[in-house]
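Showing subunit A:
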Amino acid sequence: MKKTNFWAWLWIVLGAVYFFLPLYGTLDFSLREQRGILSLLAYQNVLNDPHFRNSFAFSATMAAATIVIGLLLIVPTAYWVHLRLPQARPIVEFITLLPFVVPAIVLVFGFIRIYSGPPLALTNSAETTNILLMFGYIVVALPYTYRSVDAGLRAIDVRTLTEAAQSLGAGWFTVLFRIIFPNLRVALLSSAFLTFAIVVGEFTLANLLNRPAFGPYMVLLGQDRAYEPAALSIMSFALTWAAIGLIQWFSRGAQGQGQLAGTR
Partner candidate 1 sequence: MSQAVRIETRGAPLARPVTRKISWAWLGLAPFFLFAILFLLWPSSSLIIGGFQDPTGNFTLKNISDLFTPSILNSYGLSIQISAVTAIAGALFGFLLAYAAILGGLPRWIRTALMTLCGVASNFAGVPLAFAFIATLGRTGFLTAFLRNTFGFDPYQVGFNLYNFWGLALTYMYFQFPLMVLIMAPALDGLKHEWREASENLGANSWQYWRYIALPILLPSLLGAMILLFGNAFGAYATAYALTGGTLNLITISIGQQIAGNVLYNPNLGYALALGMIVIMAVCIGGYTWLQSRTARWLR
Partner candidate 2 sequence: MAFLELTNVRKSFGQVNAVESFNLKVERGELVSFLGPSGCGKTTTLRMIAGFELPTAGSVQINGADLTYVPPNKRNVGMVFQSYALFPNMTVADNIGFGLRIAKKPAREIKPRVEEMLALIHMPGLGNRYPYQLSGGQQQRVALARALAFSPQVLLLDEPLSALDAKIRVSLRGEIRSIQQKLGITTIYVTHDQEEALSLSDRVVVMNNGHIEQVGAPFEIYNFPTTEFVAQFVGTLNTLSAQVQDVGDKRLVVDGQAIKSAHALEGARVGEKVSISIRPERISFYSEVQKVNRMECAVENIAFLGSIVRIQVRTGANVFYMDTFNNPFLELPKLGDKVQITFSAEAVLVLRQSA
């Protein structure tokens, strides 16, 4: 027993070091813009940079659009599969797994091949490129969003709930908005936070579609500054932490596996 404990502790400590050391290093580094003293100068510089504000606002807006459109697309689909078309489950699940097979870099390559010329020349204007980017984000987040919603629907047994509501005289609208959505709250919030974290930090799609998002801004800053990127890294870590923390807080009690996502 004692021996087992020793090895267990050793691995845990090693894991904790691997996890915290880069964070501590980055934090320490980010505070040393002024020689010899610790200061928040790097953070001030970042926050005062209009490019930071613009790119972050752009990415946050994109994230909001991605969440709303993505959920409007996926929740009814998953609900419909549960209720009416169980036979469609394999094909829908297969599609939701495809973004794993098609990495973001390949996906954006395909986007550019198709949408940079007629009949659907979406990349010709900033607005339509944004739409394309948003759908790209929905694709990237699709496996996580669908899984989260699907697990939520499974947990509440939609068929019985729907039938119970209908037997009490509820119409489709009431069923969806008074019964299904409130019961899916945790799943919807989880996938929303996760999508937000993914979209705000995303680099590949935004960079190659040439949009002024937060990810490309970070890379640009990293090319000619030393301390500000560290400050950005700490800030986006805090953002990830907040998103995951909120997910865990909302889904406490619920049987929730970890959320596996991110843009590598």
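Here, a residue touches a chain if its C-beta (ideal position, glycine included) is under 8 Å from a C-beta of that chain, and two chains touch if they have at least 3 such contacts; residues count from 1.
Keep in mind how these were chosen: all candidates are chains of the complex that A comes from, given by their letters.
Nothing here was measured: the structure is a model prediction, and the numbers come from that model.
Undergrad: Which candidate among 1 or 2 is in contact with subunit A in the complex shown?
TA: Looking at which candidate touches subunit A, I get 1.
Undergrad: Applying the document's contact rule, which stretches of subunit A touch candidate 1 when the two form their complex?
TA: 1, 4-5, 7-12, 14-16, 18-19, 21-26, 28-30, 73-74, 76-77, 80-81, 84-85, 88, 92, 95, 97-114, 132, 135-136, 138-139, 142, 194, 197-198, 201-204, 208, 215, 218-219, 222-223, 226, 229-230, 232-233, 236-237, 240-241, 243-245, 247-248, 257-264
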